[in-house]
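Yeah, one chain of the complex is gone here, protein chain that is, but the others are all in their spots.
Up next, subunit A:
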Amino acid sequence: MTHHYAYKLLLVSILCLSGCASLAQSSSYNTDTAYVGNSLRAGEAVESSDAKKALGYYQKAYTVARRVQYTKGYFEAVRLVAFVLNNVGRSDEAKAIARQALQQANADTSKRYKMICHAALAITAAKQGDLAEAIRQYEQTAGYVRALGRRDNEAVIYNNMAAIYQRQNLLDQAIAYNQKALAIRRALPNNDREIASSLFNIGAVYGIREDYRHETDYTLQALRLLKPERDVDMLMTVYNNLGYVYRSTNRYDSSFYYLNKALVLSQKMGMPAEEIRILSNLAANHLDKKHPASARPLLARARAIMDTLKPGLPEQQSWLVQMVNMSELLGDYRSAYRWLDQYRINKDSLTSLSIREQLETYDQTMRRAEAREKIAEKQTQIARLEADQRRQTTWLWIAGMAVLFLAVGGGLGWLYYRQRQKTAAAALLAAQQEQELTAIRSELAGQQKERTRISKEMHDDLGASMTAIGLLSEVAKTRVDAQAVPEVGKISEISAAMVTSMNEIIWSLNTRNDSLNGLIAYIRVYAREFIDNTSLTLKIEAQESPDEVMIRGVDRRNVFLTVKEALNNVVKHAQATEVTLRMHPLANPIQGGIFQVDICDNGRGFDPTSVAHANRNGLTNMQLRMDESGGSCSVESTEMGTCVKVRFPY
């Protein structure tokens, strides 16, 4: 079956080249170049909101730069003028300007100028539908961009070429060029979003081929690189396409899952057109499963949005298709016929009219805006003349009043100024304090973020690799003679130990574990597991804290590692048969309390004052750790055994 409501988006980027800087020669030339630079900047500032106004600025810059032969400004203006002219449907003019500029660029040595002209010609050709020409021009552009070393722009060009090949239905080339862009983007740092967009585009091309296996692979890869806080727009598109792909492969659970996610995002971002399409897609799923009753409310909701808003034809089409399907399923052929009719009418106008319509509206609004501007200019002229007259007659009177005001105002101003100075000083102080506070807060937040990031990265990459090593060595053990190759067993042991210690670090980094009772349980579990693997017997006497007590990660880690070291010493050096672990939170009635941990064995004991002993047993290390957390660690040892006492005030 074909899904002719296909809502698939392609992410095409805009070639973005750095702005222009002015060159200084003579003074009048200098003002002209400054004017060109300012006009271009002013145009760029409004381009996204008002293309027509931007075009005005660019054209002024273009004319002036050409007149004074300010080469750099001229080519920048060519780039921007051509781009906007194309966007407002005046590609013929864009082409003429770019052609002319190319002649001049060919007489120049600058690669940049040639690149600008070819890029402008490429965009123009693509707009005019001369796709072969667009490819030729893009290839030229790519050559110059490569020579200039702008890898990011090179990727954008390949991306656009891929889009053109896709339009020509040359899907192999489209994939190849998307892959080229992907390779470049992978080599650039901090480029997840761009990489994701390339992956997504490749997936979309496979989708056209109905190679849904590849489309899913690439789209899921893209999904993994997107960040929910940064890429909401792309996420919505990705979710929607996944919903579409899974529907095409009759996997409705997954399809519903992703479409619902897309729906939430479209509502969150306030994009009603997308919402209509997603609702229609969801309805399509229900209709495929012969559940018209579930589809009906979704389509009604889409209808409600369409009634308040006037969506574009493509959105209406996606909705109409599902209305046809639903009516058919319900056996209401009269309605089905009616919706189908409307769909056909829309389709005709969509293919033949929509482009022309769009261009016409552009043209009309431009002309209307021009006329408005002319009238406004006249009005300001008249207003200026009238104002001049009025100013002359009132001038003397104003002068008299001004003297009076100055005298009174001066006196009041001085008083006010003194008052202002006082409040300003106070305000400044407050502002400084506020700023310091904010700085501290944001630093703390940054540290927290960094902690989370590090722990996540360790978690994802190192942990997975170590686990894989451990498992592979287990597999190896079953295949070789483990006795003959003891190293295999060793590898497995080491990797398990590494995962364990990483686990401990992650435990201490996770703020959700910041509780004293959690720490007590954690130590208990660890001690039980550790001692049960030895010949020793372990006795545990533990109390929980009656109150919820917070303990910072670094302190938790210090206490835990100190206890761990103490247990390790018992096993390694004490020659004991029994070890007792006591944990008591001693709450202070006024504030805080002390967490006491004693680790006592019945071993041979040692001289804790001897330096050699202290170093060997890591005692110094344990004391340093507890000092760092504002606690203590002391050792009492006799021939009857040793007690390590760890104290941590909270």
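One rule holds in what follows: a contact is a pair of C-beta atoms (placed from the backbone, for glycine too) under 8 Å apart; a residue touches a chain by one contact, two chains touch by 3 or more; residues count from 1.
To be clear about the criterion, contacts and distances are computed from a predicted model.
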| item | value |
| --- | --- |
| "TonB-linked outer membrane protein, SusC/RagA family", "DNA polymerase Y family protein", "Response regulator transcription factor" or "2-oxoacid:ferredoxin oxidoreductase subunit beta" - which is the UniProt name of the missing chain | "Response regulator transcription factor" |
| Candidates A:G143, A:P272 or A:G518 - the one touching the absent chain | A:G518 |
| Given A:V475, A:L586 or A:L624, the one touching the chain that is not displayed | A:V475 |
| Residue, one of A:A61, A:I135 or A:L242, that touches the chain absent here | A:L242 |
| Touch criterion as defined above, residue of A:A42, A:L148, A:V499 or A:L561 at the omitted chain | A:V499 |
| Option touching the unshown chain, where A:A542, A:A587 or A:C643 are the choices | A:A542 |
| Hidden-chain contact residue, picked from the options A:L171, A:L220 or A:L561 | A:L220 |
| Positions on subunit A where the hidden chain makes contact | 216, 220-221, 223-224, 242, 246, 251, 253-254, 257-258, 459-460, 463-464, 466-468, 470-472, 474-475, 478, 495-496, 499-500, 502-503, 506-507, 512-513, 517-518, 520-525, 528-529, 532, 542, 544 |
